[in-house]
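The structure appears right after this line, and notes come after that.
A protein chain is absent from this complex, but the other protein chains hold their places.
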C-alpha cells in the first residue's frame, strides 16, 4: 500500500510503501531504502517503534489533516494520505495560490484592538489586530503588502482558535 | 429521584434522594440530612465535590455492580441502584443463601497445584488450589467445611481474574 | 503570635498547590479560592475547603480583596498566603487583612509601601547607599514627558510598571520609532496585571546579568540572605530558566551583594521572604533593580541548595518564630529550574491554552515538578501560561544541566503546545553551557534556539507517521464500514501543508 507523506515545511510529498507483515510488523520502503519495523501502538497516541534494534518512542497528536510526531525530542508534522484520500482532496483547496491571505487567531482569546479597516493599504509586517490571551497581548501582523478586503475581527469579542480575523489581498 | 446505596460490608442499603438543580448542583438527602452539593465530573472518573465549602476530590472505579470511591485517602465501595434497576435484579441472584460456595481466582495467574479432587471432604481453611502470580504463590483455602462438588482448576493452566476454580458444598 | 491552623491561599495554579503541600505537611488546613474559569482547577481539589470568588478575569475575582476576605471569614481561616502575583504585593490588602484580624503571610504593609512602587523603592535605596540603575524616580505622567526623558538619558531605555514585577508591563525601547506602541502596551499590561498603569523609565544596561538575592527576615529583627539566583535567561523580561549558584559570582561578590540585599531589607523593616533583584554589568558592578516583597516563582532552586522549605519558613515567621539560621548557608551543589509554558515558540510564543489530553511528568533522582495541571485539565486562557516548573539538583552545574536535559526528555504534554523543546535548546546552547549569558541571550539567539532538524529522526518520524496513518485508517474502516475515511479532512484544526502553502505564514 502506498502512502504519501508530506512534512510541514517541505515542498514535496514522499511516497512510502507499506506492507503489513502481521502483528505489529511492517515492511516500509522510503527513498529506496527498506526498513523492517516493529511498531506497537499503545494508548493515548503513543507508539513504540523498533527499527534494526533502535528503539524510538513516538508520540502522536492529530491536528486537522496533520499528525505531529514527537520522537527523541524532535517534533515533525506530516500530512499522510493514501491515493484515494489524495484524489478526494483535489477539489477542496480553499484559496488560490496568489492573492488572498487569511489571518486567523493563533489561539483562543479576546480581540483587544483592531488596527486596520476594510480598504486600508497595509505593508508586510504591519500590525492588523491585537489579541489577548493568558494576559499577553499579541499583535498579528500582515503576511504581505496589500489591501484589507475583509475584516471579521471585532474589538472586545472573544475568538476561538483558528477564527478568521482579516483577509489581506 | 431515589437511589439505594449499599456499602460493601454493610448489611442495609441506604436510600438517597437526589434532586438535580441544574449545572453541577444537586440536592441530596440521606439519613434525614439534606446537602447542597456542587459535583463537577472531570475526565478519567474524577469528581470535584464541594459540600458546604468543604472540598472533596473523589476518584471512581467501576467494577461490576460496584463503584469504588477514593476520597481523602479512604476507599469505600458502593452498589448504587435506582428502583427500576433494583427490580431488574431481583431474579438474578446466582447462588442460594446456604450451600454452594464458589472459589474464584482472585487475580490472573497460573494454577500451579490442585490440592483436592471432586468428592473430597474438606475442612474450613484447608488449601484447595495454589495459584501463582507475579512470582508469588497464593494458596486458596476453603471458605467452609464441606465436600468438593465441582473442580474447574487444572494444574498448569492460566486463569483469568474471577475464573471459577472450585465449588465446595 | 498564635500558631496558624488554617490558611487561605489567595492564588491559583502551581503556586497554590505548592503552598498547600507545605501546609498539609505542617498539619495546617487549607482553603482555596476559585474563579468561574477555575472550578475544575487542581488547587480546588487539593484544598480542604474551596470558595467561589467571581468571574474569570482576575480583576473581578482573585484581585477583589473583599471577596478573598469574605472567603477567609466563611472558612474560618486565620491566615492568608498570597502566593506571587495577584494581591501578593498589595499593601492595601495587607492592611485589610490586619483590620479583619487575619494574619497576612508576607511583609508588613509599610515595607511593601516602601518597596512596592519601584520609583519609591529606588528613592529609598539611594537614601541608604544602595547602588541603583540611572532612571526616573517617579512614574511619568504623559507620553510626551517620557519621550523627553528617554531622549535625555539615551536609548535603549526600559519602560517599567511601577506597581509590580514579573516582567508584566515592561518594554525595552530601542528608539523613538517604537515608543508609542511600547508605551501603550506597557501601560495597558500594567493596568491589567496590577490595577495601576503607572510606568517609569530606566536606562537599559548593555549585556547585564539579572542576579537576585533571596532574603528572609523575622519579627525579631534578624535579617539574613540565602544566596543568589541567576535569572538572566529571560524572554520579554519573563524569566525562563533560573539557577543557583550563579555561574558568574565569586564568593566575594556573593557576600557583597548579600550584604547589600540585607541592608536594603533592613532599611524598610522587612519581615518574611523577599527578593532583592540586581543587574550585574560586564564589569561586575551591581545595581539595585527592585525588591519583590513576596515568594518568587523560582524559589525551588534556593530550596534545593539550602535544604530549606521557604514556604514553611514564611509560615514560621508569620507565627512569630525566630529564623532557624543567622547566616547564609554555603550553597550545596547546583540547581536549575526551567519554566514549562503553554506556548508555541515556533509561532512567536503564542499562548496555547486548551485541554491537556495526556501528561507524563519526569521522575527519578533529584527531579522536582511543581505543576498545577493534570491530564484532562483544560488550561484556561485568562491567566499566566506557565503550567509547571521543573527543577533539578546535582553536585555540579554540568551534571545539573545533564539532569535537566534528561528530565525534559521525559516530559510529555499532549493537547496543547509547550516550550519544552525550546527549553532543551537553551540548556544545550554553548552560551548557556559556558555560563556567561546575559539578559539579551534569549532574544539574540532566538533563531538558533528554534533548533535544527536531524534528518535521521525526521525519517524515523516519517515511517512512524505512515504506520500511524495505516493503523488509523484500518481502525476507521472497521468502525464505519463503507464510510469515507477522508471525510475527517474537512474538520477544523491545523490545515494540510498542501493547503497551508496557499495561506499566510504568520511571523
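Residue numbering begins at 1 within each chain, and the chains themselves are lettered A, B and C in the order written.
Methods note: a residue touches a chain if its C-beta (ideal position, glycine included) is under 8 Å from a C-beta of that chain, and two chains touch if they have at least 3 such contacts.
Please read all numbers here as calculations on a predicted model, not as lab measurements.
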Point to revise | Visible contact partners (per top-of-document touch definition) of the missing chain | key: A, B, C
**Study point:** Residue, one of A:10, A:29 or A:48, that touches the chain absent here
**Key:** A:48
Revision key, fill the gap. Of C:101, C:363 or C:430, the residue that touches the missing chain is C:363
Study note, to complete from the structure: Full-complex touch with the removed chain, picking from C:24, C:236 or C:347, is C:24
Check your understanding: Where does subunit A touch the missing chain, residue by residue?
Key -> 24, 40, 42-44, 46, 48, 50, 53-55, 57
Practice item. Quickly run down the residues of subunit B that touch the omitted chain. Key: 1, 3, 5-10, 13-14, 16, 18, 20, 26, 28, 30-31, 35, 37, 39, 41, 44-47, 49, 51, 54, 56, 58-67, 69-82, 84-85, 88-89, 92-97, 101-103, 106-109, 112, 125, 127, 133-141, 143-144, 161-162, 168
Revision key, fill the gap. Where subunit C meets the chain that is not shown, the residues are 17-18, 21-22, 24-27, 300, 303, 307, 309, 332-333, 358, 360-361, 363-371, 374-375, 395, 399, 402-403, 405-406, 409
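Keep this in mind: only the chains that are shown with their structure count from here on.
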Review point. By CA centroid distance, what chain is farthest from subunit C?
Key: B
Check your understanding: Counting C-beta pairs in contact, does A-C beat B-C or the other way around?
Key -> A-C
Revision key, fill the gap. Distance in whole angstrom between the CA centres of subunit B and subunit C is 47
Review point. Rounded to the nearest whole Å, what is the centre-to-centre distance of subunit A and subunit C, using the mean of the C-alpha atoms as each centre?
Key: 30
Practice item. Would you pick out the residues of subunit B that each touch at least 2 other chains? Key: none
Practice item. Note the residues in subunit C that touch 2 or more other chains, in rising order. Key: none
